[in-house]
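One protein chain is absent from this view; the other protein chains keep their places.
And now, chain A:
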Amino acid sequence: MADPFLSIQHVRKSFGATTVVEDFNLDVERGEFVSFLGPSGCGKTTVLRMVAGFEEPSAGKIVVGGKDITRLKPNQRNVGMVFQAYALFPNLTVAQNIGFGLKVAGMSKADIDVRVAEMLGIIKLPQMADRYPYQLSGGQQQRIALARAIAPKPKLLLLDEPLSALDAKVRVSLREEIRSIQKKLGITTIFVTHDQEEALSISDRIAVMYGGKAEQVGTPFEIYNRPATKFVANFVGTLNVLEGTVTDAASGKVRVNSEEVLLKGKLNGSKSGDTLSLALRPEAISLGRQPGRDSSLSGEISEVHFLGSVIRVRVGIGGNTVSLDTFNSPATPPPAVGEKAEISFSSSDMLVLH
């Protein structure tokens, strides 16, 4: 990335004695869609509010398009923002809400009307211009809020958990709509969420945050398949964790419940006798020996949940339980609790959590 459009550099934020954001760094390319993902209280909103100008960083710098905006007031930044609580102006109609930023910028009435109509078309609510916010559903209000934010053609679009107040179905359809509008307009976007599925499904890249720091920044594929830290591995997706002991560090042999698996080149620096946490995604495990899977462990089936197209099976292996999904096949009945079973996987899919 030679020339990032938005660059957040060594930003720190303290409220009194407590530091809530620490040495936060992120470069975002023009037109990119980046999500901040993390548990409640990890500082996502705080970073976003510093980009918007509502909070001033205690240290560090925020650069947009080559210009340092760290000390600029929010109304001088030309940034669009969508809030979790909709925040439409209750005394203004939908059209007046969308036109608010344009009017403040001094655009003529005729030009405002044209732009508002265009925005209403983009969010697919052309017939709503004269309604008041209280006459709209939550999903409609949030689309209007999106239209209001992008109407003045901001350099950056910031969304702080815009979908969390909506019900599940609307949430999914609106997130896809946000993504497609963002792509169409090519607007650089930061999207805050604590919903991993949301982040994984619509982002170009994700910054996983924890304790005020960016633990890992990467594409959804990287974040999910190659988590850089234990926290990322645990926070994103479901993980099966197995305890293992290194028996031969040189050849990569690890003992798990009296059986051995070979983890070549994954032990970086562990010595023989060390205990390790080994993790596997449910989808990397199959029941029974399968061609192409180089490792296996034996155990006993402890739970079976028939969910329709998938069957979720939990297998006890020594003191650990591993959960995996198999597809339902009408010809074979599901495994029974108490049966002996073998699970197989590729050692390359195994994550070693340090």
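Here is the rule we go by: a residue touches a chain if its C-beta (ideal position, glycine included) is under 8 Å from a C-beta of that chain, and two chains touch if they have at least 3 such contacts; residues count from 1.
Basically, contacts and distances are computed from a predicted model.
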**OP:** Just go with whichever of "Cytochrome b", "ABC transporter permease", "Gluconate 2-dehydrogenase" or "ABC transmembrane type-1 domain-containing protein" UniProt uses as the name of the absent chain.
**Re:** "ABC transporter permease"
Original post:
If the hidden chain were put back, which of A:18, A:40, A:91 or A:309 would touch it?
Top reply: A:91
**OP:** From the listed residues A:46, A:141 or A:240, report the one that touches the chain absent from this view.
**Re:** A:141
Subject >> Listed residues A:111, A:167 or A:274, member touching the removed chain >> reply: A:167
Subject >> Residue among A:62, A:79, A:301 or A:324 that touches the chain left out of view >> reply: A:79
**OP:** List the residues of chain A that touch the chain left out of this view.
**Re:** 52-54, 73-81, 83, 85-91, 100-101, 104-105, 132-134, 136-139, 141, 148-149, 152, 165-167
